[in-house]
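Omission of a single protein chain aside, the complex is shown with its protein chains in their original locations.
Up next is chain A:
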Amino acid sequence: MSLRKRDEIDGVGGSAKLAGSPEAPEERVPGRCLSLLPWDRFSAWLHCVCVVGFDLELGQAVEVVYPQHAKLSDKEKTNICYLSFPDSNSGCLGDTQFCFRFRQSSSRKLSWHCLLDQFDRDLPIYLKKDPAYYYGYVYFRQVQDKTLKRGYFQKSLVLVSKLPYIHFFHIVLGHIAPEYFEKNEPFLEAACSDIDRWPSPVPGKTLHLPIMGIVIKVRIPTCHDKPGTTEVLQTAHQPATQISIALPTIHEVDLFRCFLPVFFHIQMLWELVLLGEPLVVMAPSPSESSETVLALVSCISPLKYYSDFRPYFTIHDSEFKEYTTRTQAPPSVILGVTNPFFAKTLQHWPHIIRIGDIKLAGEIPKQVKVKKLKNLKTLDSKPGVYTSYKPYLNRDEDIIKQLQKGVQQKRPAEAQSIILRRYFLELTQSFIIPLERYVASLMPLQKSISPWKSPPQLKPFNQEEFMKTLEKAGPQLTSRLKGDWIGLYRHFLKSPNFDGWFRTRRKDMTQKLEALHLEALCNEDLLFWSQKHSEVETVDLVLKLKDKLADGENLPAKPGTMEKLQTHIDSIILALPEDLQGILIKTGKT
């Protein structure tokens, strides 16, 4: 608590306090969230920190869970154990960083979840927490150590979190893990106590996060940011990294580097991800598999990838059977694997990306043809994309040329990534704008909203009607790309990504309708209405209004609407006989 207060005193710090920045969260939350307990701040960022080691008799084992009271089911522990170590003996000597994702096996709520839900609301859709999954961010060290029986020191420090802030946690781990391996227990205690003093992860605010002698400055994006315009923190005043680091992003991966091995197929991969096709990435190490999977998932941003994805997946994973069974068609998931065993297990999958050994940045692989799946041998297959998929859209040669030129001119990798990200963004936007426009037309007209009737319903999504709009207002307005756009849309409308996207849109629009309805209701003279109606009808109205008041907190209504509603309720109640007043004031209050 005190930390926040001090940050405020320190207003001179420039970016920290901008006009209009949201006030400190503690002051705007409902009463039941007011008091933070020890570890509440910590749990807003992390579920727990685990240390996974290798026991000669037990194999991989969770040695430490911090804080000690953090709950993990046995299944979760087993998953963490296996996912925190490189799967096959891929010779990951030295230090390796990667991340994985695993299913939460029992539901648990935080003591101040209401506050966290509030932050979640302001996040862009692709950064919202998935209630069913955790991320594990791993720093794995394997070094020769003659003093140990096994001959090797093998240990992972794992941050378990709901937050998909991949880059941020990568930096945090890179700072704390090497020191942890030298200093052990008290170090973890100190690091966790630092995290427990961090400000809440409020989107849109510059956060100063002190950890083990440095301050990491980050800004979590909001859903109100314009896509593609990452509000980069000022880095001009960047002092030595031993003092503070300002991160330009919390979640973005190095797109260009990740896609380099499959450079010529990026547009086809974009289609496969957009359509939620089953995809497996076979990579030589967990860091490459996880990076590639995360790059794939993010290439359709600002669209959210709604199916499951596993940046690193092993044969020990609790969903192994579910995902690899041959009795059903491959599921709509993206898996990143390293174990050669998967080449056989997933032979029946329609799209396989095989990444070879690490390529140095700046080297573009020679033109790799899309390969027939039947050519995929279980072991030692050449890098490339194995699929029989025919892309709907013609390939954009310009982006390939532009990036190739960048390589020749030694353009920095960050700049290449920005170009690639913008290309994907424009492509996704060209694709989604016609859908957005059509879905917006499903909203009933404002005049059809009557305060005395229930809010009107959204019109249903009609595929043929939508297809007709494409003639005049299709992607050709914003994209030069030719090809079978119609076919792509038809396929997309059947995909889980469309389903997830449309459900989210429908929910937003329904809430908007309810908000408009509520505003219309508040503009009526409700007291006058109640005086012209029977007591029973008035009581009924009051109860309904009270329900709306309780549900209304989450509606995107104009500011002041809820206050207006309260005033209406109060004045109607006051006009009623005294005995009824008493009863009505009490009802609905908890």
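Quick note on the criterion: contacts are C-beta pairs under 8 Å (C-beta built on N, C-alpha and C of every residue); 3 or more make two chains touch, one makes a residue touch a chain; residues count from 1.
In the analysis below, contacts and distances are computed from a predicted model.
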Quiz item: UniProt names the one chain left off this complex as which of "Sorting nexin-4", "Ras-related protein Rab-22A", "TBC1D30" or "LAFE_0E13850g1_1"?
Solution: "Ras-related protein Rab-22A"
Self-check item: Candidates A:194, A:254, A:319 or A:426 - the one touching the absent chain
Solution: A:194
Quiz item: Hey, which of A:213, A:412, A:556 or A:582 is the one touching the hidden chain?
Solution: A:213
Quiz item: With respect to the chain omitted from the figure, which of A:71, A:183, A:348 or A:544 is a touching residue?
Solution: A:183
Quiz prompt | Touching residues on chain A - with respect to the absent chain | solution = 2-3, 5-7, 9-10, 12-14, 179, 183, 186-187, 189-191, 193-194, 197, 208, 210, 212-215, 236-244
